[in-house]
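This is the structure I want to talk about, given as structure tokens.
A single protein chain has been omitted from the complex, and every remaining protein chain is retained in its original position.
Should a chain be cited, it is by its letter among A and B, assigned in written order, with residues numbered from 1 in that chain.
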Amino acid sequence: MSSFTGKVWKLCDDIDTDIIIPTEFLAMKSVEDMKKHAFHPLRPELAALIQPGDIIVAGKNFGCGSSREQAPEILAALKVGCVIAKSYARIFYRNAFNNGLLLLENDQLYDLCNEGDELTVELEKGQVHLGERTFQVAAIPPDLLQMVQDGGLVATMRKLNKK
Amino acid sequence: MGMTIGEKILARASGKATVNPGEIITAKVDYCMSNDGTTHLNIDIFEKKLKADKVFDPDKVVFIVDHNIPAESPKSAEVHKKMRRFAQQHKLNFFEGAGVCHQIMLEQFVVPGQLIVAADSHTCSYGALGAFGTGVGSTDFSAVMKSGEIWLMVPETIRFNLHSEFKPGVTSRDLILKILGDIGANGAAYKIMEFGGPALKKMTIDDRIVLCNMAVEAGAKSALIEPDEQAVEYVKSRGRAPLALFTSDPDAKYEAVYDYDLSALEPIVAIPHNVDDVHLVAEYSDVKIDQGFIGSCNNGRIEALRLAAQILKGQKIQPYVKLLISPASNEVYLEALAEGLVDIFIESGAIMLNSNCSVCWGSCQGVIGEGEVLISTGTRNFKGRAGHPNSSVYLASAAAVAASAITGKITDPRGFLAHE
Partner (left out) sequence: MGYTITEKIIMKNTGQVAIKPGDLTTVNVDRAMVHDIFIPFVVSKFNEMGFDKVWDPDKIVLVYDHLVPTSFIEDSRHHKIGDEFAAAHGIRAVHRADGICHQLMPELRYVVPGQIVFGTDSHTTTYGAVGALSTGIGYTEMAAIFGTGKLWIKVPSTIKFIINGELPKGVYAKDIILRILGDIGSDGAAYKAIEFAGATIENLSIASRMTLCNMAIEAGAKFGVVAPDAKTFAFSGGDKAAYQHLQSDADAVYERVVEYDGSTLKPVVACPSNVDNISDVTDLLGTRIDQGFLGSCTNGRIEDLEVAAKILKGRKVASFTKLIVTPASRSILAEAVKKGYIKTFIEAGAIIQPPACGLCCGRSGGIVSDGERVIATNNRNFLGRMGSPKSEIFLASPATVAAAVIEGRIVDPRNYLP
């Protein structure tokens, strides 16, 4: 997990969780059913195009709005490699790590990359490479990184309950 | 030979001196009405197939949004938007959220002697005011909107003579369910069901609406009750005058005549999944319910609400039961507020809905899930009618629904009215 490469899908500022997964799909029985509708109000074709390992690059305040955890859960189900945004809304931030979705922060990359670009992430060094350029990402608390590697909070709790 | 009231109305509407059952006539309608169940189709046919550019008479066309209000999807919202656009363009009578369509029609438009056609099956309700109402499909409706005329085959009439009076806890709702059970879902196919007899004098307009409303469940084309002083008073008090006060001639010919002794009736329930599969409520008292509904064009008026409030006063409904109450129109809602009934409903734990068809037709609000059981004052209990394909609907009176919500099981309401 320490180093990986992915293709960029680029989204704007203030992507709220109603856009990531609209309310009308929340009563579907599973995240597998829901993931087809990710980003539906904004880019209805996007969910079908995302490949495992792809990287979402976004502006500020990614994941704002409702606390619906299905938002990061379906991004994890779509096997998004990571999200790199200028900043995150706080409920989304916690929910993402709790579901094994890696979130990185950098405020310069956004303006310099385009959809379709390839990015390489080197977690141990805290770096993201776009061609020749290198960007620094903010350090993630080690226990959060461990939780992502475990697979999320459920895995951590199962360990606690010795299950 | 004499004519029935139904034949007289059709004769007048077609400009003929007499008509006979079996005869095909072309009649002018006094009103045509369409709701958000099918109006989007009707508009399409009118504009795209008939290529019509105006309705025959805007004052005589009524569009009512009542089924899916407030909208539960962009699709329903789109239908409502389309209705608004057409109504504005053609300057039609338009109602959105004011009540279920047949209640609005009765409150605001229907008078004795009229012929009214609507794109909804329960149009037979208007027989309560001595008007011939019948439901039609989209193609017929669109053609009527353009021309103001409809071709009809004159139906035969079946007469129901009602005697004596109801015992406490028994209502006209139980009567119509019993009749449907006796004659069957096809028992009045293409006929007019005409209700009359000595009991009628004591039957309110509400009672009459309850009877006429479900005639279509026996396959009837229409239902009629000869208008009397009560019917005249009802329309006069609303600033309207009868068009014609027809009665059936003493030598009118009926295809069949039935007599009913109201005092012999007990509370009735129609069990899943057929409206004519009727039994005594008392025989189904083990059946647990998930949801109860009091409302609809059949049983959502002030009389039904009063009876329910009588039973619910000072009581709480079972915590696991949802009791949904939808007054049939804003006018009824205001009456219920004035009489303190809404306070009782809120206190009991019931859920007050706006006036809409939702629970009866299984969409928008009060939709039941897999394996759930609904006891309802609605008009139909086909499989899946109220929501999930694997769910069940029992039809009963408002009193039985209220009593059942308190116990959590299908319950004979007479136990709750014993102190009367």
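Just so we're on the same page, contacts are C-beta pairs under 8 Å (C-beta built on N, C-alpha and C of every residue); 3 or more make two chains touch, one makes a residue touch a chain.
Just so you know, these numbers come straight off a predicted model, no measurement behind them.
When the missing chain is restored to the complex, the residue among B:244, B:351 or B:417 that touches it is B:351. Interface with the hidden chain, as seen from chain B, comprises residues 69-74, 76-78, 80-81, 84, 87-88, 94, 96-98, 290, 319-320, 322, 324, 330, 333-334, 337-338, 342-343, 346-347, 349, 351-354, 358, 364-370, 372, 387-388. As for the chain not pictured, it touches chain A at residues 14, 16, 18-19, 22-24, 26-29, 40-42, 60-61, 64-70, 72, 87, 89-91, 94-95, 98-99, 152-154, 157-158, 160-163.
Everything that follows uses one rule, which is that only the chains that are shown with their structure count from here on.
Rounded to a whole number, the gap between the C-alpha centres of chain A and chain B is 54 angstrom.
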